[in-house]
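Left out: one protein chain. Kept in place: all the others.
Each chain gets a letter, A and B, in the order it is written, and its residues are counted from 1.
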Amino acid sequence: MSGKHYLPLTDEDRHKMLATIGADTVEDLFSDIPDAVRLKGELNLPPAMSELEMLRHLDALAAKNKHFLNCVSFMGAGIYDHFIPSVIKHVTSRSEFYTSYTPYQPEVSQGVLQSIFEYQTMICQLTGMDVSNASMYDGGTAVTEGAVMGCGATRRSRVLVSQSVSPYYRAVIKNYFHSRGLTLDEIPLKDGCTDRGKLEEMLDDDVATVVMQQPNFFGMVENMSGIADLVHSHKALLLVSADPISLALLQTPAEYGADIVVGEGQCLGVPASFGGPVLGIMAAREKFVRQMPGRIVGETVDSEGNRGFVLTLQTREQHIRREKAASNICSNEALVALAASVYLATMGPQGMREVAEQCLQKANYAKEKITSLNGYSLAFPGINFKEFAVTVPGDPAVLNRKLLEKNILGGVELGPLYPGFKNTMLFAFTEKRTREEIDTLVGELEGWK
Amino acid sequence: MRKSKALLFEMSRSGRQGYSLPSCDVPVKPLEQIVPHSLQRSSDLDLPELSEVEVIRHYTELSTRNFGVDTGFYPLGSCTMKYNPKVNEEAAMLPGFAYMHPCQPEETAQGALELLYNMEQDLIELTGMDRFTLQPAAGAHGELTGLMLIQAYHRSRGDNKRNKVLIPLSAHGTNPATVSMAGYEVVQIPCDDRGLVDLEALKAVVDETTSALMLTNPSTLGLFEEEIVAIAKAIHEAGGLLYYDGANMNAIMGYTRPGDMGFDVVHLNIHKTFATPHGGGGPGGGPVGVKERLIPFLPVPLVEKNDNQFSFNYDLPDSIGKIHSFYGNFGVVIKAYTYLKMMGAQGLKQASGDAVLNANYLMNLLKKTYYLPYDRYCKHEFVLSARPEKKKGAGAGDIAKALLDRGFHPPTVYFPLIVEEALMIEPTETESKETLDAFAKTMEDIAKDIDRDAEKVAHGPYNTVVGRLDEVRAARNPILRWTKK
Partner (left out) sequence: MDYKTIDGLKYTKKHEWVRLEGNAAVIGLCDYAQDKLGEIVFVELPDVGAEVLAGKSAAVIESVKAVADLYSPLSGTVTEINEELLDQPELINSDPYGEAWVYKMEISDESEMANLMDKAEYEKFIVEEEEK
């Protein structure tokens, strides 16, 4: 029988157990299922596979995919090919971590709890915020829940989101807001950044949260000076979606006055996995902690005075506050947050700084090279961190197909995401890209058309 | 020997490093020339400085301070803590899956799309629904997606007055929380004395403002809603839809299907039913299936198959849009897919059969010692009440701590709310009879201990790496991060 290696009961066990219960057959235990809804016959599923057959099948599927190990990737748009140190996999493969449930029994969950406490601390250190939660599903849902959190904190229901925020994230916000009956208005772009004049016009005393991204979706470092004061003058909150890698080098959101910081943590030692599981980061100033969604770990002491950790402020959460909870989130991305913690602990302040500087230098090297090519031009002037938008001489899909012949995963096409941006692509450069790889890309671009 | 474990930050020594990176091989410009000083970080980045050895020892020690399914029996009701097969982990780590970018062209992702497509087909058959989205990243995320679909369906028909969602009193907290997130009002439905949805009470509140009923079947009490056909009829006749919370799907695989029971929308918890690990709280996965009339509203993109080519379909004008930045927790879906394919139809049915057999067996052993409020065949789980023990001086929470001392993870305590001092026990199919016998024996010992010295039991645990933790202190004076002294 298939799956038997996961099912320890023997037929003899089953007989004895049924006798204890006082039932004749296992079927009897299902006698409460009305006949009208019973499945007649067997599920029509393909024949079960053994482990060996399954691995062959999976290998065959995986072999049909291109990926970062058989291609050189210049794709970004929120998910990046950063280097992942070997230690991470070894820690997250400890089955005491990965086979555990949410740490509701703290005395046997100190491992997970302490690792989350350390994670929260490191997210605060990166962002400059006072408190962090234990994780959200991904960048998009973190931005969305952050915007909703701002509505809770201000008791207002209108949110402004810049069009320079990832369109993938904005699609999620739009959907949540539409369903819940909250109002969402988009701040237009000016030269690839948030149009500050328009922001000023749109801001009024009904606005709960202003949502921005730094560096923005086009990889540009927005000028945040004065934005927080402007937002706060209307008693609204400033939410920033930040690239955690960039925070080793760029001004922290705390430094320019943000109230809530969210982000996609995949860049912190997490495989891209076709977009999931990844990591939603959420941090905020202390005074908003009770509006924050998700689990939070706090320090305390045990009966003998030893330091220990517990889930705390749980009255915000669904299992206690039910329909009045800050969010419905229950399962989060704890194991991914563990990976990010191990990454941050491994890289330390110097490693993080080095990664950030290499991204910056490599992207800017490529930016100069590519934009000096005939037919290629920078979509927007400004400061770029690890990616930039380029207008190319033709259809980006065709270009990407050509690059694939050289095992290059090219840029992300912007046309489908921003209808006005025909023939524009977003190229990303992490510390993993070598000069040779960048020069090869440049050569291929030059030779196209 | 009890002791606390140093934090990463307390182990840090200036000048240590745990990483190794190649040097920058492009011409380096002065930073100032790229990013003006005013836009650079001015505060120190205070991360710990550790060598690789220290990082590994730190986390290895932390792991020894943690209980997982691989450590021992984990009968946490409503969580389905079954064994997590190791091949699933191997599958998700294959480079051809783990290192894919979500924006890469479809022709370079045919294997991934094929897997998503196959998975959808298997889920359709297993549940009796017509189509699935694999985008939701967790059960609660699936619930929200499901309610959004129901909302979009009603709105598309100009039926805008349906502002209420009905949920039984025994429901998991995510249900009412999700209802609020979707902008709906919660209407609670009481249980009857059998622990089932009170059909008359339900009929009394169903009307033209009812958007949906959210139901777990079997319920959080582990009892099958025998009146499901009448319940579905009452909701459908009033124009409402039926939502199936798949938290308890592990009880019924191959025996009955939500689609056949009359449900219009269903979410599954692949981290429960399909054996993907819980990861200390996540990641999970919450695929959502729908009947034909709700397909137009599913999130984009759907995966389509034409002439053995697979593609993403974004052309769904009535779609609710997106609920995750990309395609959900693909890496978790791979694990669930591996599980499903290796179990097959017979294996899945056997899993549910054994899960229900294990639960009924354990229930019969335990009801000799503990109070069982609903004494009938259960499905995959059952709920005891420690109210009598509480009166003696040690309640459900104390029994839980006593189990920790004896090497077991406790059941879910104080839930569902409709049973006082609840102990909610779900053994799953991956436990042997010997384990169940040992657990039952231990529960009997604890009951004796309570009779002998309840006070002592109320102050446990005694053998864990830390003693009972002061949650009141943690909540009154929250310390949510380490700070330099």
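One rule holds in what follows: contacts are C-beta pairs under 8 Å (C-beta built on N, C-alpha and C of every residue); 3 or more make two chains touch, one makes a residue touch a chain.
Everything numeric in this text was worked out from a predicted model, so none of it was measured.
J.: From the list A:Q314, A:N332 or A:N400, which touches the chain that is not on show?
T.: The single option touching the absent chain is A:Q314.
J.: Pick out which of B:F312, B:Y371 or B:Y414 touches the chain that's been left out of the picture.
T.: Of these options, the touching residue for the absent chain is B:Y414.
J.: Please identify which residue in B:D25, B:E52, B:D405 or B:E471 touches the non-displayed chain.
T.: Considering all chains, including the one not shown, the answer is B:E471.
J.: If the missing chain were put back, which residues of chain A would it touch?
T.: Its contact residues with the unshown chain are 290, 314-315, 320-321, 324.
J.: For chain B, which residues touch the unseen chain?
T.: For chain B, the residues touching the absent chain are 414, 471-472, 475-476.
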